[in-house]
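To start, the structure itself, in structure tokens.
Of the protein chains in this complex, one is absent; all others appear in place.
The block that comes next holds subunit A.
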Amino acid sequence: MPSVGTLAFDEFGRPVLILKGQESKKRLFGIEAHKSHILAGKAVANTLKTSLGPRGMDKCMVSPDGDITITNDGATILSMMHVENEIGKLLVQLSKSQDDEIGDGTTGVVVLAGALLEQAEALLDKGIHPIRIADGYELAAKMALEHLDKIAESYPLDLKNLDPLINTAMTTLGSKIINRCQRQMAEIAVNAIMSVADMKRRDVNFELIRVQGKVGGRLEDTLLVKGVVVDKTFSHPQMPKEVRDAKIAILTCPFEPPKPKTKHKLDITTVEDYKKLREYEKEKFSEMIKSIKDAGTNLVICQWGFDDEANHLLLSHQLPAVRWVGGPEIEMIAIATGGRIVPRFQELSADKLGFAGHVYELDFGTTGDHMLCIEQCKKSNTCTIFVRGGNKMVVEEAKRALHDALCVVRNLVRDNRIVYGGGACEIACAVEVAKQANKIATIEQYAIRAFADALESVPLALAENSGFSPIKTVSDVKSQQIAQNNPRLGIDCLNTGTNDMKTQSVIETLIGKRQQISLATQLVRMILKIDDIRLPGETDE
């Protein structure tokens, strides 16, 4: 019940206000608070439920400015949903932390949390204390995680045979709109990760992979460029559009007369001063060009702008140049070409130049758009995924999907243990947890059983989204799993005829799944522990 403030009365029966502005504040406590939390959590989870799995649907979000985002990615949906409810916001953050940590499974984690809350509601009605429920969930989560480790399989990480990795990436991409060219996209993601992965440290530096989109063409035209693509063109229209064996000077100083950092005023009082200054300026320009030329450069990449005169000087000295290249891009170029970023002209020398075999301009469509493509770099371990698509929304969604796929592949590089998707591992865990529940002597038993039921919510949603009768399908699979003692059986979403996820190669990473279960449990525990909410009242404006 909202806004039942606790009131104290003095001996004359007048109310004493304990909190400042109490009457305008909203308050919710006790079982009502729990109920309202659970309701809000369920509502958010229900919105996402339909996006789960290869046959899940998308959501269309209209931003305050009228821009449209169409997406299947849980974290993106939630972050754009403008949820105001406190518990709803917690779920939004839950999804975000899964996104930051793992990058995939952002929908699954919310659905699981929603299911846990739903189960908790029934237990609360039975009169079980919220803390006991929370404790039971905690125990159950531990059991589930142990079981997950048990059924996880180690995965051969072989650079020559990338198929297993590609299969995992394909599982992630399966639910997105780009599953039309699932295989191609998965290969792109795997190749991108493999080209930047540090196998010794088992780590992947994401900064070396850029995902760049350009509207136009078809999704099938998406490609992986082993190099850098920047949305820039040569500074002078008459510079050559293609440079081979480019020696690149990467500058962060503008082609302009120097600007000392100390504040100063330069006074011109006489004609001589004026003339001297003129000379000085001219000298500076030719000095700059000379230092570049002397280093043996034949391509200049600059973070800042050029003066008209500098621009022409570059042209007349046959130095193609690119200006206004942004910070991250310039770093990428430096890493890719093995060059050093040079902050002053004086420091430029031959060994600081970067090298690229082929630099050229790409033309697009009819509007005269150009992009600069730097390829065959000295160190080829940077790459750019260049996404094409028929409209803005598809390109954006493809970028998000590729990001997820990249994350998953990276996780595999870090930890090569996997579990089977399609709800298989959830069902296996549910079976195990339910079995263990009976051994627990205390009230927590109920909570543990509820946890097992909640785990089944993911396969249930998968089956429902695929158009099967959910309960029948899941119970079939469950009984098969127990009968065959085979934790690889899941929901056959695409109707391929087998529900063995190993033959379907529907694979998910172990760390992703572990994270889902532990994050969801953690959050639900937290929500169950809240028994009082106070909201600031509407401030008068």
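What we mean here is this: a contact is a pair of C-beta atoms (placed from the backbone, for glycine too) under 8 Å apart; a residue touches a chain by one contact, two chains touch by 3 or more; residues count from 1.
Following the convention adopted for this analysis, contacts and distances are computed from a predicted model.
The chain that is not shown carries the UniProt protein name "T-complex protein 1 subunit beta", picked from "Cell cycle checkpoint control protein RAD9A", "Protein preY, mitochondrial", "Signal recognition particle 9 kDa protein" or "T-complex protein 1 subunit beta". Among A:Leu139, A:Leu313 or A:Ile511, only A:Leu313 touches the chain left out of the display. The hidden chain makes contact, of the residues A:Gly13, A:Gly127 or A:Pro237, with A:Pro237. Within subunit A, the residues in touch with the undisplayed chain are 1-2, 32, 35-36, 39-40, 43-44, 47, 50, 54-55, 57-66, 68, 70, 72, 80-85, 88, 177, 180, 215-219, 236-238, 256-260, 263-271, 274-275, 277-278, 280-281, 285, 307-309, 311-313, 315-316, 363-369, 389-394, 397, 466-467.
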